[in-house]
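Missing here is one protein chain; the remaining ones are kept as they sit in the complex.
Think of it as A, B and C in the order they're written, each chain with its own count starting at 1.
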Amino acid sequence: MVPADPERLDDLRLVELVIFDFDGVFTDNSVLVSSEGIESVRCWRSDGLGLARLAALGVATLVVSTEKNPVVSKRAEKLRIECRQAIDDKAECVRSLCAERGISLDRVIFVGNDINDIPALEIVGLSVVVADAYPEAVEHADLQLSRNGGYGAVRELCDMIWTARTTAQEKV
Amino acid sequence: MVPADPERLDDLRLVELVIFDFDGVFTDNSVLVSSEGIESVRCWRSDGLGLARLAALGVATLVVSTEKNPVVSKRAEKLRIECRQAIDDKAECVRSLCAERGISLDRVIFVGNDINDIPALEIVGLSVVVADAYPEAVEHADLQLSRNGGYGAVRELCDMIWTARTTAQEKV
Amino acid sequence: MVPADPERLDDLRLVELVIFDFDGVFTDNSVLVSSEGIESVRCWRSDGLGLARLAALGVATLVVSTEKNPVVSKRAEKLRIECRQAIDDKAECVRSLCAERGISLDRVIFVGNDINDIPALEIVGLSVVVADAYPEAVEHADLQLSRNGGYGAVRELCDMIWTARTTAQEKV
Partner (left out) sequence: MVPADPERLDDLRLVELVIFDFDGVFTDNSVLVSSEGIESVRCWRSDGLGLARLAALGVATLVVSTEKNPVVSKRAEKLRIECRQAIDDKAECVRSLCAERGISLDRVIFVGNDINDIPALEIVGLSVVVADAYPEAVEHADLQLSRNGGYGAVRELCDMIWTARTTAQEKV
């Protein structure tokens, strides 16, 4: 994990919205394909606990996915997190989401793993990639998590925000 | 694995009830989510042999799970082990289980992997975590197993109890 | 892999029947359990090619499994290999199989991974375990494969027999 510096912790304290890519972030980037054409993805149970703590802090979360796939909506529903699918241009989606909600891009975190996440990584206040992100995506990230997608990367970021927030509150 | 000391072996000989968290202990903490919304978890076949030996020794076993999920009951049923689901407060559940059955908390082992297991880990006679438990949970454990959840952690603990018990009997 | 010695190669040349445990040998010892109670196991595609070569050599193969489980019969059917399930005493099963078929136990290989395979490992001509077998089982094996169960262990043994057989034929 890239060591946190004071400025970065400030970012984590101020974040209002965390936007996650799905495949390779919530999942280990695999897809099981059955002989009947049913797809399944591999997620991490403990991500839920982290997301619940973000919700308790009032930090909004959202999943964006290039593909339209029921596995995304099923997982998002279970985690009680909003999702937007069939998003060709994730940066445009991030911009319009912020405009709709009156949130400054500086207060947004985007978490990705692959080259099609780069435009979104470039425009947010804090760009984050999973440990096993593609090198091209890592180059565009402020922070690389220590955990792989589908192995607790989402939880790790939630814990970092939780720690930064609760530490900040103690200081006040 | 934390080296066993004589006192610890005594705990293992005296244990009357072993309570397991499910996700991350019986499983590798992953969940497969299908496009039809069906969830699956990954368990370890050889856990069954260990649990059968505990049953033969007369040591009771039980699974507690935060979530209410059919995968827990299906796995527990297969392993012929009792389960309690939708448990928000695992420590409270452990206390009431012991009260119901007239078992001292000192004679109970709790096995967990995440921060929501900490209150339960704190009140039992021997607190155990899997090799890949969250660091916060490890800090509250008397014993950290050498195997990961879903890769034989349950079996490893069963084997340790079996060895301690059968060794103890030989000494008498 | 334990280095082959001349005597061992002789065993591989003379083998008439190879008996495999299923879970942890054909599979990685995991079981996926779905919310609908459907079990799945993880096998290795390339095992099939090895088994086909054994069949071409006239070496018989068979799977024995403690549990009665449709996943065993489904996999065995696909691989065109006979299976016997619900076998409590694998050693007894091996003995009666050899008696039925008039095969000497010296000409039999048994492949296992766990303690309930030990009695069978002890009575055959060549006892084999997978790379990730339980240590107690390894102690009873003549040969430990370099590959894990479900990751090509079956294929590895088939290839060793194939090589020993075809090398032997060249020497004649």
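In this section, contacts are C-beta pairs under 8 Å (C-beta built on N, C-alpha and C of every residue); 3 or more make two chains touch, one makes a residue touch a chain.
Just so we're clear, the structure is a prediction, and the values are computed from it rather than from any experiment.
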Task: Neighbouring shown chains of the undisplayed chain, as defined at the top - done: A, C
Task: Selected from C:Ile19, C:Val71 or C:Ala164 as touching the chain missing from the view - done: C:Val71
- [ ] With the full complex in mind, choose from A:Val31, A:Ala55, A:Ile123 or A:Val138 the residue touching the hidden chain.
- [x] A:Val31
- [ ] With the missing chain put back, which residues of subunit A would touch it? List them for me.
- [x] 23-24, 27, 29-38, 40, 114-116, 134
Task: Positions on subunit C contacted by the hidden chain, ascending - done: 32, 38-46, 49, 69-71, 74-75, 78, 150, 152
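Going forward, only the chains that are shown with their structure count from here on.
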Task: Reference subunit A; chain at largest CA-centroid distance - done: C
Task: Approximate Å spacing (C-alpha centroids) for the pair subunit A, subunit B - done: 32
Task: Of all residues in subunit B, the ones touching two or more other chains - done: 32, 38, 40
